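A single protein chain has been removed from this complex, and every other one stays in its place.
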């Protein structure tokens, strides 16, 4: 069994950079999804937010990863607005608090970070699975990650499965009728469209996979 | 030489009816011409006006033709607005005054009616030939009519030539740069478009030809 | 380019003007009444004995102009024609009679062939009835050269300012000559220039007057949906305002240090967020040009139905005009101090 490589602040920074380039590349697609059942700003929102995060984290490479996550969360709250800003903002802050001032974290701690992020989103947004929100991508990803890590998988491998679960969850939002957020105003007309927030969440998981794989 | 048939009030009424059905049929075309170099209301303006004239003249068949023309002119002034209302309105009023209370009129008087109409339009609108207005259709028509009648032509035949002259004048407005009315605001951009008022004027002349031919 | 379709709240296109005026009257019974037979909007308390009365009118489609400016400190009556069509003399005559309080009536006429001719006929009829009428023609649009080769400059944004300012003069008891001179002075000291980003759709026509290819705008438009003097590429707001300010200021030529009123007018389909963005540029550029915009008016006041676009009017103020501008006004479209 290979020795598990420690994840650290650099991993968090590279995660945020990966998110930033990924949502920037998919900006128009995310906005288009949000135009169908929302107000057409999701791509701009997350691009603006993660660009600010990357900037805020610049030169903070040696800070403990928990602090970096908290700073990233705060930056999202302060720059995104909308629904996704507070949701992913408090998610990253809660995730960061799990790590305290620890200079590194392992696979099990990563599970706890993402579980705290999920709990925070669910508490703030009061969304349950099946409501057609980012929760539908994040919850299956956290469950999968927890299971794989418990079964002894390496973080990068476990994240590959988790990201796939997020994508499956994202795709599964298509037939749902939205019960939370703007899309809920559409009633039955929300059926047949993929949730933008679940889509960016799947991108965020894939970005994490890449960041962790690169750290290993 | 055939005896010239007297024209009367019924001729005026039938002239107005012919104009009404003709401008109504060409309404969209006139409006389209006015959209290119004006404000897109000429078709509606003249249709509304002559419909009111026909209604006002209803049952006035036995009134002297001069009175009917004055009534028609007044009705135009009171119902059209825009530039064409006062212009054709005072034209018909001036034309009507030429006939006084005479129960009939002949070709020579018809020349005088139309000459008075033209003079009135030129006075009120201060437009000269070549300014790209209704004058460019009416003036050649009046000149032609005067010539033909002087040469002994029957009114209907003389009007056929006059209407053709109006149409030629109308077509000749295409290359002109407008100097009067709304089209003048366009400067050189008015070149290449046919003047709407000259176009309805040609229709008015053709309507007169049909009305007179039917009276003969 | 695909044809833009008409999407309007209306019943029969032929009744748009009448039904809208009925709504105006229903909404503001304390200010005005609508005489549907004469097709005029009249100030509630008209005629006011001894007060000079102001009337104006023109085609509809420019709302709130003119009906929305009837009330305290502005117009005594408005004569709305069909959409973009001058009213008929009967309306102006009826309005003149309805508001004359013995001190005379000022006709504020925008310079369009139709308006001028129809108002002239009405003024002649009113004179026959013994009413003193003074007609002033507004022609502030610098996009049109005032030459022998045009119908002269169009009357646009200065009309709103003249109605407000002369209305205040009349309200304060000025006589016919003074009120007429006030209208004239506003006209002489104001210049305008307009730009369209889209055409409008007259209800009776049911389609746009002109089509603009992608990325193009019309420069030097009037308020009747007519095309402008020329087309240009849609530049930045800063570039568009450069053109507007240059056109207006090079003609108005106010001395350095002058106080001006800057009026950024929306054509009907341009939202306020854009008008304020334009104002930011206008304010900066006027100051750079050495004049001080001490008053402003920003919004849709003289419109072309749902046309997207804007016009700039600059009025060179003096103490008198400033005082009259600040005087109370209470109309559906303009209100302060009351």
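Chains here go by letter, A, B and C, matching the order in which they are written, and residues are numbered from 1 within each.
Criterion: a residue touches a chain if its C-beta (ideal position, glycine included) is under 8 Å from a C-beta of that chain, and two chains touch if they have at least 3 such contacts.
On a predicted model such as this, the values are computed, not experimentally measured, just so you know.
Asks: The chain left out here touches which displayed chains?
Replies: So, taking every chain into account, the missing one touches A, C.
Asks: From the list A:6, A:124 or A:168, pick the residue that touches the absent chain.
Replies: Among A:6, A:124 or A:168, only A:124 touches the chain that is not shown.
Asks: What residue numbers in chain C mark contact with the hidden partner chain?
Replies: Here the touching residues of chain C are 1-2, 5, 7-11, 16-17, 19-24, 26-27, 60-61, 63-64, 68, 197-198, 212, 214-215, 217, 234, 236-238, 240, 268-281, 283-284, 296, 298, 300, 303, 305-306, 308, 310, 330, 332, 335-338.
Asks: If you put the missing chain back, which residues of chain A would it touch?
Replies: Touching the missing chain: residues 31, 35-41, 44-45, 48, 77-87, 124-125, 177, 179-182, 184-187, 189.
Quick note on the criterion: only the chains that are shown with their structure count from here on.
Asks: Taking the mean of the C-alpha atoms as each chain's centre, how many Å separate chain A from chain C?
Replies: Computed value for the inter-centroid distance: 55 Å.
Asks: Could you grab the centroid distance between chain A and chain B? Build each centroid from C-alpha atoms only and quote it in angstrom.
Replies: The separation of the two C-alpha centroids amounts to 76 Å.
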